[in-house]
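Have a look at the structure below, then the notes.
Left out: one protein chain. Kept in place: all the others.
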Amino acid sequence: MSEAREFKYIGQSTIRPDGFDKVTGRANYGADLSLPGMIWGKILRSPHAHAIIKRLDTSRAEAFPGVLAVATHSDFPSVTDQAIESGEGSLTLLDLARNVLAKDKVLYHGHAIVAIAAKTSAIAEQALALIDIEYEVLKPVMDVREAMAAGAPILHPDMFTQGLAEKPTTASNVATRLEYKMGDIEAGFKDADVVVEREFYTPTAHQGYIEPHACTVRFEKDGQSMIWCSTQGHFDVRASTAKLLAMDLGKLKVIASEIGGGFGGKTTVYLEPVALILSRKSGRPVKMIMDRDEVFKATGPGSATRSWVKIGARKDGTITAMQGRLAYEAGAFKGSPVMMGCMTAFTPYAVSNMYIEGFDVVVNKAKVAAYRAPGAPQAEFAVEMLVNELAVKLDRDPIDLRLQNAAQEGTQTIYGPKFKRVGLVECLEAARDSKHYQQALAANQGRGVAAGFWFNVGGQSSVHINMNPDGTGTIVEGSPDIGGSRASMQMMAAEAMGIEPGRLKPIIGDTENVAFSAGTGGSRTTFATGMAVIEAAEDVVAQMKQRAASMWNVTAEQVEWVDGVALNTAGEDRLSLAEICAGADRTGGQISGRGNINARGAGPSFAVHLCDVEVDKDTGKVDVVRYTAVQDAGKAIHPKYVEGQYQGGAVQGIGWALNEEYIYSADGLLENAGFLDYRIPVASDLPMIDAIIVEVPNNFHPYGVRGVGESGIIPPLAAVGYAVENAIGVPVTDLPLSPPRVFNLIQGKG
Amino acid sequence: MAVVDYNAPQSVQEAVALLSGSDIKTKVMAGGTDLIIQSKSQAVEPLRVVDLKHIAEMMSYSLDDGGLSLGPCMCCAEFTALHDVEMLYPGLVEAAYLIGSTQVQGRASIGGNLCNSSPAADTIPALIAIGAKCLIVGAGGERTVAVEDFVTGVGRNCMQPGELLQRILVARPAPGSRDAYLRFIPRTEMDIAVAGAGVSVTLDSQGVCTAARIAIGAVAQTALLVASAADALVGTKLDEASVAKAAAVASAAASPITDRRGTIEFRRHIVGVLVKRATLIAKERAQASL
Amino acid sequence: MAKLHITTSINGEATEFLCEPHETLLDVLRNDLQMTGTKEGCGSGDCGACSVTVDGRLTCACLVLGVEAAGREIGTIEGIGSSDKLSVIQEKFLEHAALQCGICTPGLVVSTQALLEQNPNPTEAEARYFLAGNLCRCTGYDKIIRAVLDAAATMRGAA
Partner (left out) sequence: MARVTFSSTQQQFTVDAECEVDAGNYRELIAAITSRYPALDRAELLQMAVAIDGEIIHEPLLELVDSDSEIHFFHFIAGG
């Protein structure tokens, strides 16, 4: 695309088309659908972190009045160990089945074991208390160090480390070892005048969406089964559930409800297959809603990590070597995002010599799920903290040092491709030139700078646009709208068609009325689904021109399309889109455009954040007093929602840096499974978050879009972390920087 | 506990009668912000609820020369908007303002906070600091107990089955006497106190402290009245050294536990910081009231 | 367990319902009355998604028993704005893009209305503290606070 392109609608901040429903409470979320005859499902969860189920007897519960169905792992048809795709890459079907309902062994506190459906949820809960289970409690493994130590209790006796030069002969909690390398790491360090290195820890942190997982399902023997649920990808729910229950895809319709936040945590299934089994067994529609403590205990957290990073640089500031070793907790089943941690850790830098190895480690915690730029915040936290330290050692401004080493067009990445045009330099310059960066710090304050890189993905998106006889239309897309993306789809289609956005209504089709679309994740929706929308809109325009041409008896090439009007270049005729639609019945039937694509060319989005904190040195309490988030959007379709992504990512990251963490007892039981003690930021914790949109167009998208959803959560960990280090003058290694930890650092007891 | 029976008596007598005479476990409900959550978490055991919010005197207050007489079930949102009370008992109002969110304050009451008897309750140290008393009524008549003697353990208090808290009574502070309450939490709102400190001081016209009370919360099984810490203030002008001494004595008196909200060492340290800071706020207020 | 017959008023409309003593007002609104605009995020008063008013006072519907609604005036999101005209608060939330997923929005609209009735001219800090019980995980609160302050200014100007 040309950078000078003028847009009519793109770049304005319109009112979102689903806004009315959202501010009036009419929008229907996962828990909001009820069906006639519906019953309620509840789940019995493990009170232990690691135990063998020696005996399981549900007969008393089954006999309880009002109970209509009971489900256990044995209700799954025999599942084989095949890979299926979900937000986190591949999770085997067997692991998914064992996560959804435990088989023989429980692997974390809150692991689902039995589900009961009853006339009311109160009856279901009473019946759960009648299930007789005998456990043989095992020692839990709660951290990668413990898990990797010789003699550690083994979670899966059949798991052998992959990626080792020699095939291992004993089972291990390390699922995979992987490495990435470039250049000669030893030579790189030999070339360095200054070397910094440190070990870091990041805790288990939850996505913390406000809407608990919920679904209403109906199993029908005639093959018209239905799932209504809150999900980032209803086609993925269909694929996973159909495979777990050995159903044909065509016999299962999944409807994506409005979704109350996901951040990656709603890219897999927990309740849906279980509810469908209960519905099948009871013959009734079943609703299941997780309680908040179930959300924290048994769904999605992001990996806790331990990482060691070492960086070398010459006196002139040239970084010569970056080395790292990352160990990520996968939770109870293999599949942490450590690979993406390895791929992103050093990628903001153009450095010749890099080496990084990663370990995917199982522990007795809930299986991790994708969490906004999965794997990247933890790895880049370690690197960015050290780059700041390096700047101090070299007596350089931290932004200036980054500019000197910044990745740009042509930079070779450690994971393969060379960068096309990217906007890191522009983001660093915008941060450097911001008023925030010029402002002096007060007493007890500190400042942190950090950069963040995320790939962004493309993938499959399907869209059709159905035009109505009056010239209005419906955009049917397959990507659940989690943050206002329907507004962007409406604007992109309107831009392509040259009509007012309000003439087009975007909706999310179910799995039967739109073709397969990958889930909303990977910052792909505005990019990939947007491309599909533009293609569908251009298809509509082409058909409009064809219709006009046939009415004028000219060729379509002789018709020009300007601002929603067909112009006959061979005469004076003009026909508006509405007029063509009105006459469509006489020119070949109604008009419908289609854009089914597998989008490629996703453009990475770099982010640079500035954070000022003030530390109460008597208590260790940290207040964020000023914050600026700079990020490359390529092109901001709806600037206010783009800013919202930056601000939301920043605050989620601030929470991770300051107070969010899973707290476990010595027995591996989660002690803070609620919003009271899992402390996400509240309104009074924060200042306004300044958002600066940088636009370095992604030339693979017709309007220049890069995804913006994820990069914003990467820099805060180090921006906050280093700001604290700067304020207290003591090296920071572990998150969260909760008051007791900061106080101990100040006291020299870190 | 699952609520199986709900009662809304119109008078104290009716409430007292309801509290005895049932085989089902019976609990008094004020705002219900703790009780309803507790009843959800253990869904099996049946529970009978006596809601006191329909009793007019439970919801009202009076403030006169004798001091404050507070209906224990008045919600915190209403209480914290009472400007006449805030003038005299700013620390107690601060404590009530710190209980949960605006929404929780729309239900939760000082009496409920007191009777729930959590070690981390915000209003308990504030009440102890101002010498508040509990008027308890039961089938056998009335009795009055100082707040520091009311709470007897974690979630336990001195009320016998069949008794209920009818009134919270606080003497009117003299000019030169004012209170303050501070707590420490990791965020700015929505947390349970890691530690809390209520302080009241009385200054004479020369600025010399003639009386003081210091109470600390969330650092022992119950909120503690630390007389020895207050003693460090009496006779001084609340200078830095005497305030620091009071803080140190209060820290030493604490016997906290380590849990998901804080460690022993951290709580012990923090409570001292809070005592120091609350004392200085109370001092400023006392000076202004002279 | 016998169901109790409750007579109340919801958004100014006389309403009757049957409920069991253990049901919360939130259960009643969502499951018995199909008023699903009031959302459930935690069930323990920690998130504010179920913010409603009882006799004009802001609270969480999950912290109120359904039976307690008897004789009270309940206010929910369904009572704010009409299909013809949104309230100023609702309009400002849309104008400022003060929502992303929108699950916290009904609760925030109810709470903001309570705030502005009590304090028509809040400072940023007052708004942030008043709304601290309404968790939002998407926006970082920036645009919410801007919408609240703008709504307050607009309503003061209009009054």
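Odds and ends about this structure:
So that you can tell them apart, the chains are marked A, B and C in the order they are listed, and the count of residues begins at 1 in each.
Here is the rule we use: a residue touches a chain if its C-beta (ideal position, glycine included) is under 8 Å from a C-beta of that chain, and two chains touch if they have at least 3 such contacts.
Here the structure is a predicted model, which is why all the values come from computation and not from measurement.
Every visible chain touched by the undisplayed chain in the complete complex is listed here: A. From the options A:17, A:110, A:478 or A:521, the residue with contact to the chain not on display is A:521. Among A:104, A:179 or A:585, only A:179 touches the chain left out of the display. Remark: the omitted chain is touched by one listed residue; of A:15, A:249, A:403 or A:457 this is A:457. If you put the hidden chain back, the residue from A:419, A:561 or A:675 that touches it is A:419. Of the listed residues A:140, A:264, A:285 or A:312, the one in contact with the hidden chain in the full complex is A:264. By the touch definition given at the top, chain A reaches the unshown chain through residues 83, 85-90, 163, 165, 178-181, 207, 263-265, 267, 339-340, 343, 370-374, 415-420, 454-460, 521-524, 598, 600-602, 700, 709-710.
Heads up, the rule we're going with is that only the chains that are shown with their structure count from here on.
Of all the chains, the one whose CA centre sits at the greatest distance from that of chain A is B.
Centroids of chain A and chain B (each the mean of its C-alpha atoms) stand 44 Å apart.
Contact with two or more other chains is made by residues 122, 675-676, 681-682, 684 of chain A. Multi-chain contact residues of chain B (touching two or more other chains): 2, 188-190.
On chain A, the positions that touch chain B within their shared complex are 122, 125-126, 129, 618-619, 621, 658-659, 663, 671-672, 675-677, 679, 681-682, 684-685, 738-740, 743-744.
Residues of chain C that touch chain B in their complex: 1, 4, 21-22, 24, 43-46, 48, 51, 54, 57-60, 62-65, 67-68, 70, 111, 114-115, 129-134.
Those residues of chain B lying in contact with chain A across their complex are 2, 43-44, 184, 186-192, 194, 259-263, 266, 269-270, 273.
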